[in-house]
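For this view, one protein chain was removed and the others were kept in their places.
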Amino acid sequence: MGNKDKVTGEGLRKSVIDSIKAIDKGPKVLKLYMDMCARCGTCAEVCPVYYGEPTELRNPVVRSDLIRSVFKKHSTISGKILGALAGAKDFDGDLQKFVDAFYECTGCRRCATFCPFGIDNSVITRKGRAIADSLGYTPETMKNVVKTSLETCNTDGASPEAFKAAIDFLEEEMKDEHGIDIKIPVDVVGTDYFYVPPSGDVLVNPEATTGIAKVFYVLGMQDKWTMSSKCFDGANYGLFTGNDADMKADNKPYVDEAKRLGVKYMFMGECGHAYRIMKMMMEKGKWWGELPFKVINCMEWTADRIKEGKLQFDKSKNPMPVTYHDPCNFGRSCGIVEAPRIILKASCQDFREMYPNRGENWCCGGGGGLSAMDDIREFRMKVSSVKKMEQISDTGAEYLATACSNCKRQFMQLIETHNAAFAIGGVHDMLSRAILINGKAAERVDWEAGG
Amino acid sequence: MTQTEQKTVTFGDKTYSLDQQGFLDPPQQWDEDFANGMAEIQGIYGGLTKEHWDLIWYLRKKFIEEETVPVVVLACADNNLRLSDLRFLFPTGYHRGACRIAGINYDFMYSTNFWLTYETTTIPKEDYKLTPHGFLEDFDQWNERFAHLIIREWKLSQGLTDRHREIIGFLRDFFRRTKNIPTVYETCKANDLDLDELNELFPEGYHRGACRIAGLPIFA
Partner (left out) sequence: MDVFVFKIVPFFTILIFILGISYRFYTWKKTPQPGAMTLFPVPHESTSLSIIKEVVFFPSLFRSDKTLWGFSWIFHAALALIFIGHVRVFTDFPALWKALSIDADVMSAVSGGIVGIIIMIAAILLLFRRFGSKRVREISGFPDYFALLLILAIVVTGNLMRFGEHFDLQITREYFSQLFTLSFAGMEIPQNPTFRLHFLLAQLLIIYIPFSKMLHFGGIFFTQTLIKRT
């Protein structure tokens, strides 16, 4: 974790400039983005935040320039000689401006999709947050989440006992629904799959987890998977505070646990950034060397089983119009876009596409960890999410499925604020309601979704 | 919703102040009258039953004695409630329903664990106050959802289009400024609209169609 107390004065100035100068050493993306921007304004055209309310600091180029112009001033020849004429500007000592600006970027990477050069402003945002974090300027909310997560291995701060109690409860729920014992194995060594959901999918909105348990049951693989009573939350807010050390420290117990459990697959749940960290950063970046397991995602895995014809559904259990919101970290950053649609189309009567979608989708407005910050609730409700709400209501859907707890929290508050006419939930939630076990779908009392 | 607006509710002869999210604040104001009154707002019409009270007292005990709020799954597990039972008891959900009635304030819940304030419940249908002719009584009660309900009534395949939004926006803006309902002529002219398109967009015509979906209070 970053500094506890806020650094100020000359020490602050020097630290900020030093860490911006350090960009020269990498990573490569960041270095390139410092040198390369034709300043064409395309990013502002496609940015959900700038669309919501186009203030100057919300223009992605202006925001990124907070860092880029300082870099030019101190690390480029032209900036040193020509100064402002080359777009260079020294750090003005106002780090709070960094915090305000970079915590108004949702890191959704939509700009990178449309930028002719593929400049990804979220990388610069993350750098800006990292600088703030190292000097103790990270917003309290985020600090607390990281602290809780590093202390307890989950963002809920739940104990292994609480987790086990929740699992027992979910098993009873499924017994009620299907009249049979469907197990959720915990801490079993020597299985194939280690299921790592976001903790919300166990403790708050547990249907996704019961959905997974039911799939394993139907496939006769009850003894092939396990959860861990210590590591049950893939969420990793080190990604959002920009602190690489925190991100890795948060990640390590999960890799160790997977090794201890001796699994073949780390089976990631419906959490976009967790999967991105495991797959694109940890596995590809070889943080912990060669791994004895592979990182896979539950949605792709379930979709493959559906394609093989191994799962049957009673679609009439989900009669309402359903649409899918691509979480940025699943869609743009990991390319998992077809799998959730396969699951939803198999389990719902009326699946509707939302536009634009997949790699071009609009962020929910709560990305980059902002969803957890209620101090900027007004911004999330009225600025960053404006277009998204229109897109959803255009589909006429009564249920919005999405595979990300941050998106879900954001949407829940949007529904509340705007009195919207839809319900929100996960992808495996829909599967859980419609999957046939011994020819019968779950019997439930009141799960009627929609307005 | 403005930042400074102070929210209150009055049950019987006592007035309670609420926070921005509509939760009791400060929580010391809580009493059983508040629970009964808030329950009605949260869609519990027949009065609070023993099952309601069991969960409410459980939540209050956790809140006051242990200074915590359990996550929804654990609260259900502790009280032997199925998730569906909870939804049946508290239609607006665990945190927005049960915890609110139990007088736990939003900030406390949020500071304990921000995930607590996240739940995927359904929000019950809002009761719009309508005139006998189906017009919205209160101009300010209008929201996009109301427009969607009317569109569904008309079974328009395209749903609520941007063109609809444009014209609804014009009508509402006009009414807000002048307190008058624009004539069909004014509306068509301002929006470059001909009667064919008008009828296509609003199958019930100008007054019953366009003005009604825009929430203009016409007391025919």
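The chains carry the letters A and B, assigned in the order they are written, with residues numbered from 1 in each.
As a convention for this text, a contact is a pair of C-beta atoms (placed from the backbone, for glycine too) under 8 Å apart; a residue touches a chain by one contact, two chains touch by 3 or more.
Every value quoted in this text rests on a predicted model; they were computed, and no experiment measured them.
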| request: Over the full complex, note down every shown chain the hidden chain is touching. | output: A
| query | Per the definition of touch given earlier, which of A:N59, A:Q222 or A:Q391 contacts the omitted chain? | reply | A:N59
| message | Please identify which residue in A:G118, A:P160 or A:P185 touches the non-displayed chain. | response | A:G118
| query | In the full complex, which residues of chain A touch the absent chain? | reply | 24-29, 31-33, 35-42, 44-46, 50, 54, 56, 59, 61-62, 65, 76-78, 84-87, 109, 112-120, 123, 280-281, 284-285, 331-335, 337, 358-360
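Convention: only the chains that are shown with their structure count from here on.
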| query | Which positions of chain A touch chain B when the two form their complex? | reply | 141, 145, 148, 155-158, 162, 165-166, 168-170, 172-173, 176, 199-200, 202-206, 372, 374, 378, 389, 393-396, 405, 408-409, 412, 415-421, 423-426, 429, 444-451
| How about chain B: which of its residues touch chain A in the complex? | 1, 3, 71-74, 76-77, 82-85, 87-88, 96, 110, 113-123, 125-126, 143-145, 148-149, 152, 159-160
